[in-house]
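What you see is the complex with one protein chain gone and the rest in place.
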Amino acid sequence: MAAIKVGVLGAKGKVGRTICEAVAEAADLELVARVDAGDDPRALVDAGAEVAVDFTQPDAVMGNLEFLISHGISAVVGTTGFTAERLDRVRGWLEEHAAAGANVLIAPNFAISAVLTMRFAEIAAPFFESAEVIEMHHPHKKDAPSGTAVHTAEGIARARREAGLDAQPDATEQALDGARGAAVEGVPVHAVRMTGAVAHETVILGTEGQSLTIKQDSYDRTSFVPGVLTGVRRIAEHPGLTVGLESYLGL
Amino acid sequence: MAAIKVGVLGAKGKVGRTICEAVAEAADLELVARVDAGDDPRALVDAGAEVAVDFTQPDAVMGNLEFLISHGISAVVGTTGFTAERLDRVRGWLEEHAAAGANVLIAPNFAISAVLTMRFAEIAAPFFESAEVIEMHHPHKKDAPSGTAVHTAEGIARARREAGLDAQPDATEQALDGARGAAVEGVPVHAVRMTGAVAHETVILGTEGQSLTIKQDSYDRTSFVPGVLTGVRRIAEHPGLTVGLESYLGL
Amino acid sequence: MAAIKVGVLGAKGKVGRTICEAVAEAADLELVARVDAGDDPRALVDAGAEVAVDFTQPDAVMGNLEFLISHGISAVVGTTGFTAERLDRVRGWLEEHAAAGANVLIAPNFAISAVLTMRFAEIAAPFFESAEVIEMHHPHKKDAPSGTAVHTAEGIARARREAGLDAQPDATEQALDGARGAAVEGVPVHAVRMTGAVAHETVILGTEGQSLTIKQDSYDRTSFVPGVLTGVRRIAEHPGLTVGLESYLGL
Partner (left out) sequence: MAAIKVGVLGAKGKVGRTICEAVAEAADLELVARVDAGDDPRALVDAGAEVAVDFTQPDAVMGNLEFLISHGISAVVGTTGFTAERLDRVRGWLEEHAAAGANVLIAPNFAISAVLTMRFAEIAAPFFESAEVIEMHHPHKKDAPSGTAVHTAEGIARARREAGLDAQPDATEQALDGARGAAVEGVPVHAVRMTGAVAHETVILGTEGQSLTIKQDSYDRTSFVPGVLTGVRRIAEHPGLTVGLESYLGL
């Protein structure tokens, strides 16, 4: 099987360099173009790139996507800042240039372990009376809880509502302020800040006589790599726009 | 919505009594008959049972099932000892008495957290280079590893094969005997025996920069209850014979 | 070596019965008297009890202790409600009847794993920049966090102060209410309430490149037994009044 030809946008950034290395090392992928701010994106076309990876900036990514889609190059995008309106514009370009054959994957989180944790928590939630989320990060983090933890709690809350579950049992009468965490749609979320930690999320679910714990540890900044490569490898099978890595993971 | 009428076979056994209590307490279920060894199973018919729960003995369960199926009473079965031949006989009765409308669920494990752990491990396995299983039980257990842990490892191994993954990376050159666990189709399984423990299983999966841990704790002997009640509640939607709780959990 | 002769006060209560069984089963201990409310405590003297275990009520324990101390019977006490004033009265009796030779151990917590967790957290605290406590209990618990978790956090805070450590690093600028837990003297404490859980406490400590986690699980209501038996076995070596099991554990 011929290797998939891959170009990288934002190739000189920290994330971009890591992706370039990972693509170069993968036997089934071929790194054909590195493009950075100021470079002409036509280099991707000239090199015959089939898929481009975009970890750039919110002010650059829409221009990149219009170029890629119109030239039939599929895009795996980790750049942030996608609003509903932006997603609609991407869908419009995909329709307009449907004949060119590009697909697009836009995901807020490429850490496979984090995406699976969120999805498993949703699947399991209807079968457990209680569910709480504990996230742990380094102490330089500015927000608490993390966006991923909030998103996880929202998914659990939605799954509980759809299954018709009651509110979580909690007989607490006397509590110190904050002891029971932040309630995100009724799901308690606790944020730990710890020197030495990187990014970690734990979901605990409990019902009679048992509990289920799903835990995700990101040990370093390369944890997005396996998810990006999965995206590159599978984008040909996912027509149009896909938001979130979940469906690429068979979930 | 009318409560589901439930009968319990083996009602005086330890497990049976626990199930009777749980059914009696559930607002959407009605306990209509308790049958034990020596009792006439017609009590189930007379009481209008729609579903019967059977946690009895291998030498009693086939007679029970033939009776239940022929009388149109669905069966949720936790009794052990089902061979392929026995399952075929159950299928035969279901066909023969199809008009009666009974369904059957036979599951080796009703602990929802354990069933989800096994299934999540299989789903996640293709995306991780490494996967190992660690089970922990009280020290009175006679086999090591547990059947559940072996089953979990087999599921992981199957998922890895189907995804075309290579053997797990392991550069070990010098090892004390047993240090790397038991290899179950290439998946290392470690068994811990610990006073105070009940039944616990952990699956760890790792790939670049991250790991995913799925952990199940059974704290006491009632951990099968939520699974049995889920079986009772959903059996009407699962025609014929179902083996394993998985499909009842939407997996 | 002769078995230690043990009497149990509150012998018909749930805890008392469990202690009676455990003493009866221990080869090095002999259960010589069971005394309950309304019984004459002289039965302990008549039976030659060397040590009495008291898990009774706050309104009974002081009378019991005066009797035991004056009759030279050592006491292992798990009854609650000891104020500084009560402890002073016990010390007074011990001095008054010093010739009788009784010793007293009064402990708020006999779960050895919980006592060790608290003490280890204090020992480790000076070497870590960050420390947080997460406790998990069944959802029927009325207070959050648990007294044990608060006590643990206070011990960590004291150890940090004595070592001259700065406040814990935490760059949080935006937080949902409660996300960062309850601050107990600057140590964040998080309380999880989970169906199926019993009593669990985790202390996480972090510094550059590493973390240390100390976790305690109580799986059932017998978790005080090993601590009580340790108290009975070692009380002869601890003259006078001892408060807390710590010093019996060599800590």
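So that you can tell them apart, the chains are marked A, B and C in the order they are listed, and the count of residues begins at 1 in each.
Simple rule for what comes next: a contact is a pair of C-beta atoms (placed from the backbone, for glycine too) under 8 Å apart; a residue touches a chain by one contact, two chains touch by 3 or more.
Being a predicted model, the structure only gives us computed values, none of them experimental.
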- Item | Contacting the left-out chain in the complete assembly, out of C:Val15, C:Val76 or C:Ile112 | C:Ile112
- Contact partner of the left-out chain, one of B:Val90, B:Ile204 or B:Leu245: B:Ile204
- Task: Write the list of chain C residues that the hidden chain touches.
- Result: 111-114, 116-117, 120, 123-124, 126-128, 205, 207-226, 230, 249-251
- chain B, residues in touch with the chain not shown (by the definition above): 128-130, 132, 134, 136, 139-145, 150, 168-184, 188-197, 204, 206-211
- Note on the structure: Across the whole complex, the chain not displayed is touched by chain A residues 196-198, 217, 219-220, 223
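Operating definition for what follows: only the chains that are shown with their structure count from here on.
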- Item | Central chain (by mean CA position) | B
- Task: Specify, for the interface formed by the sequence copies chain B and chain C, whether it is same or different in terms of residue numbers shared by both sides, with half as the dividing line.
- Result: same
- Take the average of all CA coordinates in chain A, do the same for chain B, and state the distance between these two points in whole angstrom. 33
- Note on the structure: In whole angstrom, the CA-centroid distance of chain A from chain C equals 46
- Item | Contacts with 2+ other chains: residues of chain B | 217, 219-220, 223
